[in-house]
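With one protein chain held back, the other chains of the complex are shown just where they sit.
Up next, chain A:
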Amino acid sequence: MTSTDRSDELHAAGLDGQNRTALGRLLGTGNVGHAEVGDDGIMRATVRIPEDELIFEPSIVVFPQGGEVELTLINDDKNTHCAVLPHNGDPKIIWLVNHSKGTARLSLGGPGTYYYGSTTGNDEGRGLTAALVFGGEVPDDAKQDRPPQPRP
């Protein structure tokens, strides 16, 4: 199956939009974006909330490794949302009124996946749940002293 097949299939099944087959949009069906690493080592990305879609777009942002993140959040919707984002120390929250733009500075370890969402009403269930995905490996001195092992 190609990615186009997958997106066509989701569309045909009515899973990639609001109030089609189900009530909300199936989680994890948005697009994939990639962070850019600045000269200062900070990984930057932008996500938007398109009008009436109730998703963060891209819904999956991939970072090369854990570290410092600067996420720009733009609400292009005609309703108010927010984002509660993972961060070492305490989750961070930003309120996003209609047609607003803000920033979240996050510190997150990798590898692994973190989810964030708009914690108002049931935005999270309707589709406003998205992922920050960090690749990479743990430092060598945190690894097991053994030969390389097979992975799935």
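Details
One rule holds for everything that comes next: a contact is a pair of C-beta atoms (placed from the backbone, for glycine too) under 8 Å apart; a residue touches a chain by one contact, two chains touch by 3 or more; residues count from 1.
Note that in this section contacts and distances are computed from a predicted model.
Remark: of the listed names "Cell division protein FtsX", "ABC-type quaternary amine transporter", "PQQ-dependent methanol/ethanol family dehydrogenase" or "Putative aldouronate transport system permease protein", the one matching the undisplayed chain in UniProt is "PQQ-dependent methanol/ethanol family dehydrogenase". Along chain A, the points of touch with the absent chain fall at residues 73-75, 83-106, 108-117, 119, 124, 129, 134, 137-139, 141-147, 149-152.
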